[in-house]
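Excluded from the complex is one protein chain; the other protein chains are retained at their positions.
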Amino acid sequence: MLKEYTCIMCPRGCDIEANIEDDLRLVSTEGAGCPKGLSYLRQELADPRRNLATSARVLGGSMPLVSVRLTGPIPKARIGEALAVIQALRLKAPIQAGQVLIENLNGLGTDVIATRQVPAAGSPEARR
Amino acid sequence: MREPFDVLVIGAGVVGCAIAREMSRYQLRVGLLERELDLAMGNSGRNSGVLHGGFTYATGSLRAQTCVEGNHEFESVAAELNVPFKRSGKVVVGFTDADMKSLERFKARGEANDVRGLEIVDKKRLAELDPSAIGEFALFSPDSGILDPMAYTVALAENAAMNGAEFLFGREVSAASRREGLWELTASGETFLTRWVVNSAGMDSARISAMLGIPGYVLRGFKGEYFVLDKKAGAFLKMPVYPAPDEKGGFATHATPTIHGNVLIGPDSYVVDDFADFSSRKNRMDDLVRDGLRMFAQVKPEYFIRNFAGIRPKRINPETGEVLDFVCEARDEAPGVINLVGIESPGLTGALPLARRALGLLAARESLKPNPSFDPKRPARPVFAEADGQTRARLIAEDPEHGEIICRCETVTKAEILSAIRALPGAKTLDGIKIRTRAMMGRCQGGYCQTRVARILRDELGLPTEGILLGRKGSKMFTGSVRE
Partner (left out) sequence: MKKEVVIIGGGPAGLAAAVKLRERGIREIVILEREENLGGILRQCIHDGFGLTRFRESLSGPEYARRFIERVWALDIPYVTEASVIGLGADRHVTAATRNGLIEYEAEAVVLAMGCRERTRGALAIPGERPAGIYTAGIAQAYINLHNMMIGREAVILGSGDIGMIMARRLTLEGAKVKGVFEILPYPCGLPRNVTQCLDDFGIPLHLSHTVVDIKGRSRLEGVTVARVDESLVPIPGTEYEIPCDSLILSVGLIPENELSLGASVVLDPRTKGPEVDEFFRTNVPGIFAAGNVLQVHDLVDFVSLEAEKLADAVARHLAGGLPPRGGVELSGDGTVGYVLPRRVGGAEDFTLSLRVKRPFRNCEIRVTQAGHLVKSLRLRKAIPAEMIRIPIRAADLAGAGAPAAAGAPASAGPLEVGVLC
């Protein structure tokens, strides 16, 4: 069966036409601009993975939220689970940029990190 | 239960606020019941902002009299209340013999109405008056002007409040009955007692009139839509330019510069049944653009800022459909009622003259004691956008909140926004801040400042996130927090 994919490995977004058998086996492809496209497709078929970027609640900070993301992609099917853990967080300022908020989230092998700093409210760092 | 009022005004539009302000010259306990959450939410905030000359109204009519009176006195009114105003003049342009006849009729009528300086001018003079006006000749009315109708309403309200008037928003009058010589009004679940009721309910005035014992008035809604154009378009227009009227005497789409430098295209006019539907309709908008381009070359999508509409409640003869004059009356069979019905254009121009007549009706029936502490002056508030460099530096030195520019398009500072919230009656919604400061009126339509204004409003009034409203009751901006 022929299926069209848009590779997401880089902004080029190559359109790859893939010949797939039994919904699983990649027979052939056309259109990938680089080998990463093929790896992406294989991964998509076998075990699609995604990263997650969202916010976590911060108390006592110069801002009410800290933006967070995972350090690596996780199975697409487990995004909801990861989201729920992050949504339940209530962190206390100050938060450092890059700080690991949760190590090895639910045994998935990736951490949740803060992608910005959130200084304590009213501190000189807050207006930097 | 509150102490009974002496006067309760129904409707906090420009006329209601003018009435409250005039009433506050006397020792009267004055209140206003307004169904919306703020001032000027009916037609007072949905019009062309024109101070009319008065040459189109039937001689001797209340429209004509109040218009001309209001027109002549507006310099001193604007000075007293510290509102922006410009006696820009106005031209009504024509092309054909039929047009010329219309204009000559208006000139004659205007002169009979005591309108000053009306002139029929030729093409050359027209070009001098306004280079963008397209026409063979025109009627020039030098006394016509432009003002900010919302700022004017706010100023009247603040002066009324300064002098003791009490504003009660979110109170929609649903019932009225006589009780021991007083009126008992039911409004949004509350009961108010008052000796006098002034019906200044605009679009709702016929219904309120019937409630107060004077049934039979019929209002027909004539909706008018508008385009607001960028100030860049405003650079091309010096004064309102109207086309010569049609056989029925009504004006088609025209171009009006605003006092702040924008341009309004419109209004058109079509009959509607639903007096609460201010939506813009596609076919009407398309026609406005087509007709607007006949008057003004800058009606271009790159200049579109937004659209709005008003609904003129014209009092009509239900049999003939003829549009009738304003009503401003007191009747023996309806004691304690001062009744204004069918007030629309030129109600903005004639607001204070109407208010004085309303007051006069009351004064004819009881002796009034002057309020010794009445102050007609409403203090000027700094407008950062209009200040020069030196003044700006001084303003910031006096109040550092002036150093925080919130609305970049209109250069409005945090101090001005706080001032709008802290005023009496103060802004409680985003639109309330908008009409008092001009924040969010610029070309980015709040793209930069709305998030700031919303948070300033929330923090200053201690609102929960779901309590931040755009303007009307129930116009919640947010469903809650993202994270608790």
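A few remarks follow.
Letters are used for the chains, namely A and B, taken in the order the chains are written, and counting of residues starts over at 1 for each.
By our rule, a residue touches a chain if its C-beta (ideal position, glycine included) is under 8 Å from a C-beta of that chain, and two chains touch if they have at least 3 such contacts.
What you see is a predicted model; the values in this text were computed from it and never measured.
Among B:R35, B:R392 or B:R436, the one in contact with the hidden chain is B:R392. Residues 5-8, 10-11, 13-15, 31, 33, 50-55, 57, 62-65, 67-69, 76, 83, 97-98, 115-116, 126-128 of subunit A touch the missing chain (whole complex, contact as defined above). The set of subunit B residues touching the chain not shown comprises 227-228, 276-282, 285, 301, 304-308, 389, 392-393, 396-397, 400-405, 408-409, 411, 413, 443-448, 450-451, 454-455, 465, 469-483.
Definition applied: only the chains that are shown with their structure count from here on.
One finds 53 Å separating the Cα centroids of subunit A and subunit B. The part of subunit A that touches subunit B in the complex is made up of residues 55-57, 64-65, 87. By the touch rule above, subunit B contacts subunit A in their complex via residues 481-484.
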